[in-house]
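Note that one protein chain of the assembly has been removed; the remaining protein chains are unaltered in position.
This part shows subunit A:
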């Protein structure tokens, strides 16, 4: 009897244990699924992410803390103005810029590029559109740092590359120009249904506008290498001029941030540390009676337009009554202000420069120059009489003596609020002229008072991708903020 009892006990224990083991494994499998996320997605949702973060990137730390100062557009208050003193002690921000760009547009566009070439989800049109976004993102990073990981960059997930090699800026530029050429060729004759209907934050899947957009970006890149590889520049620009380019304000590439608190410049204006417009910009606008002044500047506490001088040392800054200076204008810094990537105005002005230097045609250049200015005025919705008044003033006509400077200065104005591009324009052409800081009350920083020409590779990058970044430094020059990038010959 006892034996039977024991046997029954043993069998039932074995059964219970067996059933437990089976149900356990099933239960564990269920728990492996992450309930907070999905494992598959339409690449359209990643494309929108990439595009949005690219456009939002025009307001990121690179603009807010660095190129807004370097471009002499504004001065931030308190401790945020230290980059304005040409220091280089901003290690975490330098790394943030990498993180923002690689982790934002590039992370998501690389996934799109993979999905749109994979079996079953292959889509040439989407791939071409994604390439334009990828090029804009990589262009910004290389313009900021010089050599960067490009062919192996951004491929931590898609190709499991954890230590990407650095490419030279020259090779990156050549490849980007080629990629844009391919995209234009595909998009010219593409079926819009194959694109991103209902998932294009910029042009609502209007592929004609995409062709103009891609070709205009290509023109920008072509002109950027003008001093580094003049022949190639000339050739590419000629190709761009033969294809559709942005012409009207309806072609402008911009985005309005409707989520959250809207345009980050709104926070920069209303928050702390506050941002005040620069004396340098004020002088330009006031001396030429430029009607964009009230768009770019708000009236100060005294009911006037006033600016803060860039680069003041601590004593001079303390005594400058910074808080009372003009804020950024409402057109630039409202919650629904547009974030521009590239505009028809920039394209006209680049064409003016091209006409002057490649076609040696000052008359044509003047015509294009005036169109560029006019587009910009329309872009800011300046009223008609003011436009005609300004267009009658001498500054809007190329005088023949300093044409490149005139064009460069107008480009610098037209690029507002894409401050990063504004600084890049100064680095490329040397216009407008930013003088070496020699005054007693100005900080000379680590550059002896000269305008910084790049950002530093961060110490985190130097430790986490050591061999590759060291190779880039040995090729490109010391990891300093006044080492010029490849295309920067001025």
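Methods note: a contact is a pair of C-beta atoms (placed from the backbone, for glycine too) under 8 Å apart; a residue touches a chain by one contact, two chains touch by 3 or more; residues count from 1.
Everything that follows uses one rule, which is that contacts and distances are computed from a predicted model.
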So which of "Germination protein, Ger(X)C family", "SusC/RagA family TonB-linked outer membrane protein", "Cell shape-determining protein MreC" or "AIM24 family protein" is the UniProt name of the chain that got left out? "SusC/RagA family TonB-linked outer membrane protein"
Out of A:55, A:265, A:280 or A:322, only one touches the absent chain, namely A:322
One chain isn't shown here. Among A:201, A:294, A:362 or A:449, which residue touches it? A:201
Who touches the missing chain here, A:95, A:169 or A:453? A:95
In the complete complex, the non-displayed chain touches which residues of subunit A? 17, 20, 24-25, 27-29, 31-42, 44-46, 48-49, 52, 77-79, 82, 87, 89, 95, 98-99, 102-103, 106-108, 110-111, 148-149, 153-157, 161-164, 198-201, 258-261, 267, 270-273, 301-302, 314-315, 318-319, 321-324, 459-461, 463-466
